[in-house]
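This structure is in structure tokens; I'll ask about it shortly.
The complex appears here without one of its protein chains, the remainder shown in place.
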Amino acid sequence: MGFIRWLANIDRRIIFVVIGLAVAGPLLVPLNLPPVTVTSQARAIYDAVEALPTGSTIVVSFDYDPAAAPEVHPMALAFLRHCFIKKHKVIIMALWPQGAQLAVRAISEISSEFDLKYGVDYVNLGYKPGGAIVINLIGTSFAKAFPSDINQTPLNQLPLMSKVNNLKDVAMVMDLSAGDPGIPAWVMVANALFQRKVAGGTTAVSAPQFFPYLQSGQMMGQLGGMKGAAEYERLVKHPGLGSRGMDSQSVAHAVIIVFIIFANVAYFALRRKTPSGGPAAAGGAPPPAAP
Amino acid sequence: MDGLTFIGTWIAALLTLFIFSFLYKDNPFYKFAEYLFVGVSAGYFVAYNYHNAILPNLIRPLFAAGSVDVPKGAVLRLLQDGAWDWRILTILAGLLGLTMLFRFFPKAAWVSRYGIAFSVGLGAGLSFITYLQANCVAQVYGTILPPAVINNGVFDFGTSLTNTLLIIGVVSGLVYFYFSKEHRGAVGGVARVGVWFLMVSFGASFGYTIMARISLLIGRMDFLITDWIKGTLRFLGLM
Amino acid sequence: MPGFFERGDSPDFHELTPERRDELLDKIAQAVVKRNLTAPAVFFLESVKPLSFIGSQVMVFFDPLVRSVFNIKGYNDVRLALEDRGNLELLLLAIEKYDAEWRAKMREEKARRKTKAQ
Partner (left out) sequence: MRRELPMIVAFVAGLILILQFFIPALRDVSESVQNWVIVVAAFAIAVGAFNLLRVNYMKIRFRRADWPFSVVLIAGFVVMVVVGLSGLDFVREGGSAVPAAVGAPTAATAAAGAPTAGTAVAVAAAPRGALTVKLGQGIEVGTVFDWLFTYLMFPMSGTMFALLAFFVASAAYRAFRARTVEATLLLVSAFIVMLGQVPLGSFWVPAWWPFFLTPDWLKDKIMEIGNTAGQRAILIGASLGVVSTSLRILLGIERSYLGEE
């Protein structure tokens, strides 16, 4: 009985310590669990990039911030790698101010693997505020929204942009999104108004929201969270933080599941003892001391 | 790793630990990081918007001195060459933007209505079209599915069940939203089913949320282990 | 700059009175319970507790815009309530209290209906 009561009211700091160990442990000593299974949504993006004729233009929008970087940044690296392996041209832009800065970082992390020429193989247009309006504007004119790139070079000085007037000249859009403005804006404007193929890489927090878009075909594919990043890393055969993190992810999930089981076992055991509902029924564990 | 990176990594690691100290209890170190974070972020937004929006989209089209790369600004063209340039209307954008600042002065707050009305009006125009088309019509269209599917003369049980459940879920969910006050009768029953579907979505969302937060923790732990501890050891020549 | 920094009397700078706070928390808690959203709300509130101050500052940041576009009553009160992390715990307790009351009522009603049927 004492044990059951303990199970019903585990101190939150015990949970904290266990979670910390569950995450740090596998990073120090990898468990080498089998790789993630690739979902059809990730496969769809990969296949679409594969199917594009060499040299197609792809817009990659960096709409995330450092808070989402562990989830979305590995996707950015994996996706850019895939584009450059297939010799596609990449137009980078950002609807989040931190996104443009993270894009520069992403390019510098992978540039040694490819022979990239700025202005020819890729451009970084930088950031603009305005969200959906910016997408609507590049739907008719990139130069109107982005008179110059992130280094303040006018667009007409960039060979890549001389062939691209607006979204109609772009084969697909990949939005790396951590919230608003992000995937909804791209789907609603670039897909609905300008009929572009839109794919998304997003934090796991927002991924479930976009399943209706996937079902209706408004979005062609999606990478969800660090697991989505691991899937794409597996597809392009270049493991990174996404794959490295999956061991910790597995163990942490298992630990949380065990805690949930504990809570419910204790809840039902105590409820049977006290037919009126028991102490747990009045709202689960008593409020732990605020930290 | 050079000296600047070394110092930076240590500052970053200390700030990381300041924030994690909240796990023990709320304390001044956490508060320090919290307030600093808010201040630095706001400063970042302002500076970034100046360089990425105000400068290229407002100041340069009007006042650029003119070079091989950048055409001369519209104001300078008018003043120096007497030439008319439609880009001079960009001044209006600047004025609309400036009106926003009047919000802080009670007597002149009405001036700020122009900037707000302009953005709200334009936003409403775009939202009207996009939400109607992408989130309403396209989503309803995506729900109009055959509840019984026959493939090559064989009844496809899986797809039929999926379609049927999808239709029931969407309809009952909408009933829950629009008649949430009615808890009785047939409508109440349908709304109850709607809540069940919503609970499944919320559960899925929470499962994903847990996954997301764990991933972020993995990111920070990876920083502490790889960049900070191993980086420092390498910097000091111990590894 | 008169009006910019000197408006100490503006409601923007008031502190939240305990009465107003309790009223606000009660209202939110009741709305949550009535809509059958107890479990998701408890999970959500419990999980974002450390960020409540940052949330309040984000509300300060967007205040001039949000309040000029939408007429949200109590925006300022919610913002002030968020500044103090303890208030989230109070809200959680209020939700759990109303939830227990509400479920007790449902159980009673069920029992009554059963006895009536017999």
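Think of it as A, B and C in the order they're written, each chain with its own count starting at 1.
Operating definition for what follows: contacts are C-beta pairs under 8 Å (C-beta built on N, C-alpha and C of every residue); 3 or more make two chains touch, one makes a residue touch a chain.
A quick note: this is a predicted structure, and the numbers were derived from the prediction, not measured.
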{"item": "Where the missing chain makes contact, among the chains that are shown", "value": "A, B, C"}
{"item": "Chain A, residues in touch with the chain not shown (by the definition above)", "value": "10, 12, 15-16, 19-20, 23, 33-37, 39, 65-70, 98, 101, 104-105, 108, 128-130, 133-134, 136-137, 140-141, 144-145, 148, 150-153, 193, 208-209, 211-212, 214-215, 225, 227, 246, 249-257, 259-260, 262-264, 267-268, 280-281, 284-285, 288"}
{"item": "Contact footprint on chain B, counting only the chain that is left out", "value": "3-4, 8-9, 11-13, 15-16, 19-20, 22-23, 31-51, 53-55, 57-60, 63-67, 69-70, 73, 86, 89-90, 92-94, 96-98, 100-101, 103-104, 109-110, 113-129, 131-132, 135-136, 139-140, 142-143, 162, 165-166, 168-170, 172-174, 176-178, 194-211, 213-214, 216-217, 219-220, 223"}
{"item": "Chain C residues touching the omitted chain (full complex)", "value": "4-5, 8, 12-13, 15, 36, 38-40, 42-44, 46-51, 54, 57, 60-65, 68-71, 103"}
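Note that only the chains that are shown with their structure count from here on.
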{"item": "Geometric centre distance via CA averages, chain C-chain B, whole Å", "value": "23"}
{"item": "Averaged-CA centre spacing for the pair chain B and chain A, given as whole angstrom", "value": "13"}
{"item": "Junction residues of chain B, two or more chains touched", "value": "22, 26, 209"}
{"item": "Multi-partner residues of chain C (each touching 2 or more other chains)", "value": "85"}
{"item": "Touching residues (chain side chain C, partner chain B) in the complex", "value": "3-4, 7, 35-36, 39-40, 43, 47, 50, 53-54, 57, 61, 64-65, 68-69, 85"}
{"item": "Residues on chain B engaged by chain C in the complex (per definition of touch)", "value": "22, 26, 31, 34, 37-38, 42, 100, 103-107, 112-113, 116, 120, 180, 195, 199, 202, 206, 209, 213"}
{"item": "Of all residues in chain A, those that touch chain B in their complex", "value": "13, 16, 19, 23-24, 27-28, 67-71, 97-98, 100, 126-129, 132-133, 136, 146-148, 150, 152-154, 157, 184, 187-189, 191-193, 203-205, 207-209, 212, 215-218, 224-227, 241, 244-245, 248-249, 252-253, 256, 290-291"}
